[in-house]
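With one protein chain withheld, the remaining protein chains of the complex are depicted in position.
On to subunit A.
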Amino acid sequence: MKAQSRRSRLMAMATALSVAGVLALSACGASDDESSQSTKKALVISLDSAVDVMDPQQWRTPASMVTSGSLVEQVIEQGYSKTGGVQVGGTDFNEALAEKWEYSKDGKTLTITLRDDLTFADGSPLTADDVVWSYQRGLEMATAYTKVLYPMVGLTKDSFIAVDPGTVEVTSEFGTPLLDKMLAMQPFGIFSKKAGEEHATSDDPWAGEWFRENNNSSGPYTVGAFDKTTSVQLTPNAKYYDQDKIANGGVTIQFISDPSQRALLLRNGEIDLAGGLPLDQVAELSKVDGLSVVSEASNRLEYLGLNTGKAPFDDKRVRRAISLALPYQTFVDEVLYGYADPASGLVSQSMETHAADSAAAFKTDLAEAEKLLAEAGVQGFSTTLSYKQSSAVEARAAVYIQSALKDLGIDVQVKPLPDAEFTQRTVARDLEMYLNNFLAWGADPFYQMASLAGSGAGTNFTNYANPALDKLLQQGFRSMEQADRDAISAEAQALLIEEMPTIPLWNPKWTYVVRDGVTGLTKDNTEQLRLQYLSKS
């Protein structure tokens, strides 16, 4: 902080303008931050968004999901393996709040036995009643995001029973591997029933309002300070069941809305980790001493949606022809600066059951594309390609798509839309062709395919409906054996390549830039950071 004093003196000298009073006072402002005496150091990070709500079942921004997820603990958690400096969650699971969890032979009944002496941050006991209340809340609260997952794993509001204070029984209509994946997600962490009931009202029986701004943490952190437009300070929860799992002395998430400023602050050492940076700046920062780029394969999928309810996109040959005209590697090299993997199907390469031969379908083959268009009797047409105006990446990709389709005689009008209008029109399913992205929580292939191509799925904006695909996906959800899942998934993937209602373009990498000494970046199956594993030397 000696530099700070020097700054103040320089400042005083530099004031030829009428700001002498300001600068004189500013000299008093230099003060040292006390460095932490703890062996675990605190970190300051900045993500791609601000934190608006503290409820892991109602979050709206990714940073809210990270923050609120740190205020609840799950009964089980993913096992993590280290890959290139990142701990990546896999398909094996370990005990968390649960001392053990066991399935019945038919896989339909799960018995969870909680650890002894679990408490929330206020010291009140965490029991089976809290687990049941939390799971029911995730399904029944109107504003809960989580409810979409329950039917996929065969759970209803009657599925949860507190057998005794330490035991919960969960009964599903069918056995499915997705249930473990779901229970390990942060939005399925455990809330305090007592706090919820104390703050419930007749209009808000699940205390949605209260949990938006408050918490009684079962997770690794509590909220030290929170200003919605500035920062949230997370401090380690002294009542957390396993203190050794908290690798830092706390995390402050600073809300820096302009990504360029975020990069600047990282470069100047004011923050330790930054996410959501423009990829051209990530490429630049990778060359800066003291900074490193952490980049890991992701299941998030950028895709080109086609409105199958409108001609000529109602003809699968036209859709397939478009997919054969696209420059997949160019997207990766020129639009994503290498921080992406080229399209390999709706089920990405890093997702279980990915069909090895599906990636070959996403190549540029103009001759085949022209042949398919001719077979469909389509000879050039005009259409509109829409995307969110906030996305610089999609704006660049749109130009490449426009150019590629011109070679097929398709005249594409590129149309950026305000984000709110884009969301409204995708939900109304009236866009002809659009760029969008999606991530299936749990890295589950059937969830991914059902969400993007399943009949009537809330996030299938293409109007595509295919009973044969739906049947396959339901079989997939209900298959416990890996070989069966592989076979069903491969059949569904082949069907989707043939039908091509949405065209996969690339999988953007999970990318952060960190200062030297920051380790422990951990990607779970919702692809959010698990803050408790971050550390700083």
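Basically, contacts are C-beta pairs under 8 Å (C-beta built on N, C-alpha and C of every residue); 3 or more make two chains touch, one makes a residue touch a chain; residues count from 1.
The definition used in the following text is that contacts and distances are computed from a predicted model.
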* Asked: The chain dropped from view, which UniProt name applies: "Glutamyl-tRNA(Gln) amidotransferase subunit A", "Peptide/nickel transport system permease protein", "NADH-quinone oxidoreductase subunit F" or "Ferredoxin-type protein NapG"?
  -> "Peptide/nickel transport system permease protein"
* Selected from A:Ser81, A:Thr230 or A:Gln243 as touching the chain missing from the view -> A:Thr230
* **Option from A:Asn237, A:Thr252 or A:Ser344 whose C-beta touches the chain left out** => A:Thr252
* Asked: Which one touches the absent chain: A:Asp129, A:Glu169 or A:Glu209?
  -> A:Glu209
* Structure fact -> By the document's definition of touch, the residue of A:Asp52, A:Glu73 or A:Glu527 touching the omitted chain is A:Asp52
* Asked: Considering the whole complex, which of A:Ser124, A:Thr459, A:Gln475 or A:Ser535 touches the chain not shown?
  -> A:Thr459
* Which residues does subunit A use to touch the chain missing from this display? -> 3, 7, 10-11, 14, 17-19, 22, 25-31, 33, 44, 50, 52-53, 60, 142-143, 145, 148, 208-209, 212-213, 225, 227-231, 233, 252, 254-258, 260-261, 264-265, 267-268, 270-271, 390, 418-421, 423-424, 426-427, 458-459
